[in-house]
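Only a single protein chain was left out; the remaining protein chains are all shown in position.
Our next item is chain A:
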Amino acid sequence: FFQYCLSGHPTLPCNVLKFKSTTIMLDCGLDMTSTLNFLPLPLVQSPRLSKLPGWVLKDGSTFLDKELKECSGHVFVDSVPEFCLPETELLDLSTVDVILISNYHCMMALPYITEYTGFTGTVYATEPTVQIGRLLMEELVNSIERVPKAQSASMWKNKEVQRLLPAPLKDAVEVSMWRKCYTMPEVNAALSKIQLVGYSQKIELFGAVQVTPLSSGYALGSSNWIIQSHYEKVSYVSGSSLLTTHPQPMDQASLKNSDVLILTGLTQIPTANPDGMVGEFCSNLAMTVRNGGNVLVPCYPSGVIYDLLECLYQYIDSAGLSNVPFYFISPVANSSLEFSQIFAEWLCHNKQTKVYLPEPPFPHAELIQTNKLKHYPSIHGDFSNDFKQPCVVFTGHPSLRFGDVVHFMELWGKSSLNTVIFTEPDFSYLDALAPYQPLAMKCVYCPIDTRLNFIQVSKLLKEVQPLHVVCPEQYTQPPPTQSHRTDLMIDCQPPAMSYRRAEVLTLPYKRRYEKIEIMPDLADSLVPLEIKPGISLATVSAVLHTKDNKHVLQLPPKPPQPPASKKRKRVSDDVPECKSLKPLLSGSIPVDQFVQTLEKHGFSDVKVEDTAKGHIVLLQEAETLIQLEEDSTHIICDNDEPLRVKLRDLVLKFLQKF
């Protein structure tokens, strides 16, 4: 059992598990926080951004001023944004047999793995995961490709140079590994390697292990995975939720009796309760709009946005906002809204029942129908004709570095009437806002993260009782900014084993059993002997045949026929010779009776000594010792073979043979 930890991000995990003879990659999340170090990509020429001064070193050197720009005391790389990939050096990724994906957020690095490492295996994921994952990738590629940037900065990555830079650039890890975004053909190639699976479907991997996805309750099609053999069970919990939102509820029962439970993807904001945050979101939205301001919600095109729209659907009438337009702008907006309505089997019970009425499961259909919600692929085209203020705009990317959101930040940033409300927890909102400073618009941080919190985790662990828990190191201590909150960490017995990026863990579990089949004809030939009531034993002589990780005991080949010809046998035909088998012995020797027997057979001077492990029977005259212990009997006599044989036979009389 080994776990190679390729990502240090607790909610964007990438681990490789070596289990029996298989190599399984669990998720391949892409850490996009690296993009926060780059300047935003404006959709239209931004005079403000283009006029930012180049960064000058303390000693006045200006060789970096083309690559690095300064904005309100922060330094940004002026280049196409790059992403921090999972570790690729820790093990040879071409040896990975399968990749299991748990949700669409955790597959964003897939093209880097499947297209660059020589990977030849299969990827397993549910259908909504693949479809929505594709949308996310498409949006990402589209946002970056439609704003081509001639310049590509690399000088700053030089280790010597990086050391001279201000934080956070100075502390950025593995900058040499940062890569530009993949392309659509790479996305398509990667997605073509995915095999679709359904919840509770059992997938055999090389006969050695079986993997099964379970509903995790976090997003459409999100799953936890069970990886098990006949005698071992590893559960992989990644991004799960117990709240009642739109997806199917989490399957907890199937996680029981795990030997090892790998726990990732807990809430990133453990102190914020999602209900309170939704309330905060609505209140701030209403206040801004009532004052004549616009609201900008940087978000992903799928996920929490469905719940927010549902919440607003109930709220807008009561808050007197019925006439305020809601815009959803994303190259995949239409597909996202429509996909959500067709994955009925992956939805929670309430929404599933709506489908049979038949009604659309999500109320955003009605918002669209009544023209309250309008969606556009981008700000160009129809949107500019329809655009009315004050309004509410949902658009990506939550990092504020690319996508249509950049345009709205530039447009609305100068007025204090407007508000930007952050709901995605993946990026620090202050870092995201840094290149837009100074900013007049109001900023509200309402991170909505429905993944498990620590109270729920502790209940879950009590419920499913795994033998060992493995988790990212961040979960084993309180958050750095709130070191007194000892309630915000995993508390279990035995303590959880933690991992960090680029670490190889030996999982605390030893394999002890393997299942072997016995062929019927071999089974027929066995003669069990009852040695204790209820326990029978039989000796087996057989050949162990192993193929495709299945082990079978077969009858030994017949003894070789005498050679029919004098032709010399080929060495390879040689079959191991079967010697006549000695019987196996069992039972114990009652000392008193044994002594009586010895006396009957003429040994008169028998003495018995008790030892720590058994007895020693002394035959003084014959200068012979018989050591009787629980698991061995020794006859020690000098060169008197007939005596030894005689004594041996007397000992054997007390034992059972088979």
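Everything that follows uses one rule, which is that a residue touches a chain if its C-beta (ideal position, glycine included) is under 8 Å from a C-beta of that chain, and two chains touch if they have at least 3 such contacts; residues count from 1.
Criterion: contacts and distances are computed from a predicted model.
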Options "FAD-binding FR-type domain-containing protein", "BRAT1 protein", "Elongator complex protein 6" or "Cell cycle control protein 50A": UniProt name of the undisplayed chain: "BRAT1 protein"
Given A:N273, A:Q389, A:Q456 or A:T476, the one touching the chain that is not displayed: A:N273
Selected residue (touches chain absent from view) among A:K51, A:R163, A:K462 or A:H484: A:H484
Hidden partner chain, touching residue among A:Q314, A:S416, A:Q437 or A:T506: A:Q314
Touch list for chain A against the chain that is not drawn: 271-273, 276-280, 282-284, 286-287, 290-291, 311, 314-315, 317-320, 446, 482-487
